[in-house]
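Dumping the structure here so I can ask a few things about it.
One chain of protein is taken out of this complex; the other chains stay put.
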């Protein structure tokens, strides 16, 4: 069971095909699989459908794949931070399917957990529910949403072992754990690669069964989108 | 936000009413809220619907509430270890609704997560699917299952802080995390009560938002149903 | 003599009860955290996967792995817990968050709320707004009474909805309206901002409302 690859490029080798669907973890630029996204850019694969909460910013994260015009469709909840996105969308080069953030998270979790569809109150009475079944339970209306599943999931974790067990750090967890479960092949970049047995088994966020390939990316560059600070005297925001 | 109660009896005071629905964590006798079950027995409340994977054994766990005839209905996946259960069931004093274990777990998770219903392949073509909607997705059949929600959930955790954040230990986790989310009021007994801030926030299994009341039960009696051991020379089971 | 942004935030903070779990939106709602009354213990939820959100970090203590839903650097507190987006929206959808305070472009007299898109303009997406308005137990809207002299309190929203019948209270720079979503009788005017005349509110409000000051 050899899961560790020596570089991001090698870790995705043999997995890619034009037109495939890729999930990419992260919220904003927090917890995104930067090294794996760069490897996707290098591969030149195109016509991609990307499932990701956001689309990066110009020059970082999925913004890289927009620059190289490798993405033809996005499934996201918010793509506000990216000029290139707007340009390509308005030029008709890029399709977008907006999902409410919680619905997106739940559709991915459902995909990994063998749930083909579920009902949620989110979006009832809005354009999100158009064309979807709406049904009453206990007198309230709910809309049916279906599962998402990808060919490949790209994950960023803080710590991983040789078994593929993963631990995330703070709000860099976000979409990564569900995406790790909802793809044919899951590739994880980890900031710390540790020996199997050194992570407390009660504190593993993603069990190794979900992770096929791991690559060690020490000290990844992490950008901050909105640097907000307080002065020492201030108590609150 | 005072959540800590000084005894199991006090921790459930004011929550009980005849005929109510209670979720009780644990798998077999592992990770069951023993002290809280004893407090329920002392309270004398009856006509209970209990949602729990198992029904304890004679003299322990939910077996106590069977002895005192406080349960009128169980929602479970397996109740094999209990003579009293069989007697009361055959005498018509006890109703039972069997759920496949994974369906039971998912119905509870759905109840906590605002999902009124979902589709699963488990049970299609069996008596479990009788009277339920069966629908095709991608050429395969799935049965619709609905959410479970309780008035009170009784939880056993290893560690808890004053905020209600919980950590479980090994396979004593089982149904506890989902049940903690799926009741109007969740009461947790914890083996170790620690100060808020002493649990790593990345390693909290159940965030305090789900826990209304906590009671410290140090050194609870833990029974083993099937004590199996190997001799030193043996490598495997 | 309308309320300032700070006064609107302070008024919204009065909706917070001791022990509440609260989600604050971007803009004026963010300021609400500064006006939580002393003695009121509140836990802030950030839908990207955090409960017990702390203030902005001190200079030099920013952590790129620790941001809020507005992508701003923040800090943690002793009671903080982190979890996945699925678990986070499970909390929201499951009705575990007591209060959501957020901004809006339009609110209708039946509680319909619009705050995510303007037809013809580039759509950025709804983010977590639809989940929050549908799932959180009580939704309080804080917004200007008018946008460029256009009323925002309407009989029916003209913009695409974020949620149907979801708003319970609207706090504007001029007044505070309650919405009894089940009655179908429109809004109830509960308060006027200091120095604002009832006449001005009547003029600038398209939603029908009863006065119960």
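Here the chain labels run A, B and C in written order, and each chain numbers its own residues starting at 1.
Please note the rule applied: contacts are C-beta pairs under 8 Å (C-beta built on N, C-alpha and C of every residue); 3 or more make two chains touch, one makes a residue touch a chain.
As the structure is a prediction and not an experimental result, all values here were calculated from the model.
K.L.:
Counting contacts across the entire complex, name the shown chains the missing chain touches.
P.N.:
Taken over the complete structure, the missing chain's partners among displayed chains are A, B.
K.L.:
Among A:31, A:56 or A:112, which one is in touch with the chain left out?
P.N.:
Within the whole complex, the residue contacting the unshown chain is A:112.
K.L.:
Of the residues A:42, A:90 or A:209, which one touches the chain left out of the display?
P.N.:
Checking the options A:42, A:90 or A:209, the one contacting the hidden chain is A:209.
K.L.:
Which candidate, B:73, B:121 or B:135, sits in contact with the chain we can't see?
P.N.:
Of the candidates B:73, B:121 or B:135, B:121 is in touch with the missing chain.
K.L.:
On subunit B, what residues meet the omitted chain?
P.N.:
27-31, 53, 76-81, 86, 89-90, 98, 100-106, 108-109, 120-128, 158, 168-178, 205, 222-232, 234-237
K.L.:
What residue numbers in subunit A mark contact with the hidden partner chain?
P.N.:
Touch set of subunit A with respect to the missing chain: 1, 109, 111-115, 161, 163, 165, 181-182, 196-197, 201-202, 204, 207-210.
Assume only the chains that are shown with their structure count from here on.
K.L.:
Of the chains present, which has its C-alpha mean closest to the combined C-alpha mean?
P.N.:
That would be A.
K.L.:
Please indicate which chain is farthest from subunit C, where distance is taken between mean Cα coordinates of the chains.
P.N.:
Of all the other chains, the one whose centre lies farthest from subunit C is B.
K.L.:
How many angstrom lie between the CA centroids of subunit A and subunit B, rounded to a whole number?
P.N.:
Centres of subunit A and subunit B (C-alpha means) sit 32 Å apart.
K.L.:
Cα centroid separation between subunit B and subunit C, in whole Å?
P.N.:
The mean C-alpha positions of subunit B and subunit C differ by 36 Å.
K.L.:
Can you list the residues of subunit C that touch 2 or more other chains?
P.N.:
Counting only residues that touch two or more other chains, subunit C contributes 76, 82-83, 89-90, 92-93, 135.
K.L.:
If you look at subunit A, which of its residues touch at least two other chains?
P.N.:
Residues 106, 120-121, 168-170, 173 of subunit A each touch two or more of the other chains.
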